[in-house]
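With one protein chain withheld, the remaining protein chains of the complex are depicted in position.
Order as written gives the chain letters A and B; numbering starts at 1 within each chain.
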Amino acid sequence: MIRYVLNKFIFMLISLFALVTATFVLMNAVPGSPLREEKATTAQIQKNMEAYYGLDKPLVQQYGVYLEKLAHFDLGISMKQRFRSVNQTIAQSFGYSLRLGIVSMITSVLAGCALGIIAAMRHRKLLDNLAMILAVAGLAVPSMVMAPLLQYLFAVKIRAFPVTGLHGPLDYVLPAIALSSVSIAFIARLIRSTMIEVLSADFIKTAKAKGLPGHLIVWRHALRNSMLPVVTYLGYLTANVITGSVIIEQIFAIPGMGKFFVQCVIDRDYPLIMGTTIFYAILLLASRFLADIAYLFVDPRIRISAGRMGG
Amino acid sequence: MKTLLDVKDLSVSFGVYGGEVQAVRGISFAVTEGEAVAIVGESGSGKSVTAQAIMRLLAVPPGKIRGGSITFAGQDLLALPEKEMQKVRGRQIGMIFQDPMTSLNPTMTVGAQIMEGLVRHRRMSRAAAKKRAIELLATVGIPHAESRISQYPHHFSGGMRQRAMIAIALACSPALLIADEPTTALDVTIQAQILRLMKELQRQTRSSIILITHDLGIVADLCDRVIVMYAGQIVETGTKREIFRNPQHPYTKGLLRSLPRLNQAKDEPLVPIYGTPPDLIMPPPGCPFCSRCEEAMQICETDVPAFTRLSETQSVRCWLQHPQARPEECGGKGASA
Partner (left out) sequence: MPSELNLNADSDASPDRFRKIGRDPKRAERIARKSLSAWQDIRYRLFANKLALFGMYLMVAVVLFAIFAPLFSHYNYFSNDLDRTNQAPGFRHWFGTDDLGRDMYVRTWKGAQISLFVGVVAALIDLAIGIVYGGIMGYFGGKTDEIMNRIAEVLYAIPYLLVVILLLVVMPPSLTTIIVAMSITGWINMAWIVRGQIMQLKNEEYALASRALGAGPFRILFRHLIPNAMGPILVTLTLTVPGAMFTEAFLSFLGLGVQSPIASWGTMINDGVKAMTVYPWRLLFPALLLSLTMFAFNVFGDGLRDAFDPKLKK
């Protein structure tokens, strides 16, 4: 068990290191100095600035400094936003994204599980077909379509919810739905297919032969075994939420990290892009690691082979 | 002796794409109290389907009971609402399945799985159920039952899992135990242990047993009576002694010939039964064994034989019993003409 955890942890570190290095290499592969585009700078100012950002040193040394700073959780300094540190910017915007993200992750898991269980229980009946058509539709409508659609219908036409912003609890409804619709559909399908498989397993027959009623068989025997792939999926759910938030925050004008990330991509603010990317990567890898750990608690056998799922 | 289970003219089929598999085709048999009956046949003969029909465990659809009745302790099981049926399962009829590796829930402790039935049917408190579960585990021969009870199935070996399965099935002391190929997935040495355990437990509890197997070899030890099934029908039935000493159906004879015996002469070969059983989507119009039968006659191809009663206990379903068919006397073809 300790070996399993350690294994996963080392793996996370290797992946993170690979990404950090790749980020660094890519950012330095950009032709010319990123500062050169700035207008109205004299050669001296240019030199000073390069020194400030450490750009005058050889690449290997820059890489060393970069890694050392990272180890102290220092993500560097923005080039465009008046020399504010990347950490500050993230600290300011991450709160919004985190709250929205948690709300939509909970929504995804609850709604997805409910839909999937209902479908599996009514396998091949009307409710199953309905739920699955809904789920396929949910998968097919990407967040960049879902968000404006919801906004148009419920905020512009019906005016039931505010169009933009993230202040009161009502403000969360539309962005959270838009952010979780794909994941709800995915989890519903995942739960349904595993549950149908589990329900035909031998041990379910044993449970039936004991004379247990249907609901007990589902709750006590089928559900826990059907949850295993969902637990694995939780790590990837984080990825979906982050990807989605980039779009959703843009559309709903939420001053979160996603909106901010898009801005720095458009600005080509390299230190900021690097910093945010690494922050996102840490978040993702950590959540996958946590999902692996959670797996330990759901499955007493620790089937490592099942730990890998197509995302 | 009182009849405990009475199956009459039971037919079960499965809808598949391309038709309907008639897995069980009108079988009738009865089990009296305290009796151990074996249902023997190769895979696909309908023996497991029969067992699951008695427990009403068939998935419906694709499974479907086409006709017949199953009477258990005076109640018609096929007419029972699902809620009432739940009170029969586990409490009055226990069941053991073939593969102990997959028949236990991997995410639940063995103890919890034994306790479920007790809490459900006996309304026991958790503490009482746990105490009883430990006793049961000890009864089925698992050492250190107190600590074993909180372990998960993957901590158990195959033989031990099957013992735990038996404990689950017997938890509420059911009047009938159905064992569906209980030893097929086990090592030979463990097979014998499990059979001995079942025999011992049956002696103690005086419950009836239906043992379903493809292996005539394990029948001799445990059962009083044998039912031979082929292609969804019963082809021969009789006491253990009758079936082993005086088999009448060519299929039963074939089964016995393909079984190694200790007193077998060195040069006497084991004889397999050639061919494969018929497709039950379109069962043949005559005797289903006809195409594999060394002694098949023309009538076997076209007409289904009826049962011939040979003794108080033995019946066989074969045209060879017909007064006009005397294979020993006829010898070559057309000799009777």
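By definition in this document, a residue touches a chain if its C-beta (ideal position, glycine included) is under 8 Å from a C-beta of that chain, and two chains touch if they have at least 3 such contacts.
The model shown is predicted, which means the values in this text are computed figures rather than measured ones.
Although it is left out of the displayed model, the omitted chain contacts the following shown chains in the full complex: A, B.
Per the touch definition above, the residue from A:Pro142, A:Pro162, A:Pro229 or A:Pro255 contacting the chain not shown is A:Pro142.
Annotation: of B:Ile39, B:Ile70, B:Ala133 or B:Met297, B:Met297 touches the absent chain (contact as defined above). In the full complex, chain B touches the omitted chain through residues 8-9, 17-19, 28-30, 62, 234, 237, 274-276, 278-279, 281-282, 284, 290-302, 306-309, 315, 319, 321-325, 327, 330, 332-334, 336-337. Where chain A meets the omitted chain, the residues involved are 11-12, 14-15, 18-19, 22-23, 26-27, 29-30, 133, 136-137, 139-142, 144-145, 148-149, 151-152, 156, 193, 196-197, 200, 239, 242-243, 246-247, 250-251, 262, 265-266, 268, 270, 273, 277, 280-281, 284-285, 288, 308, 310-311.
Just so it is clear, only the chains that are shown with their structure count from here on.
Each chain gets a centre from the mean of its Cα atoms; for chain A and chain B, those two points are 53 Å apart. By the touch criterion given at the top, residues 200-203, 205-214, 216, 220-221, 224-225, 298-301 of chain A touch chain B in their complex.
Per the touch definition, chain B reaches chain A in the complex via residues 55, 57, 59, 82-83, 86-91, 94-95, 97, 99, 102-108, 113, 116-117, 120-121, 152, 154, 165, 168-169, 171.
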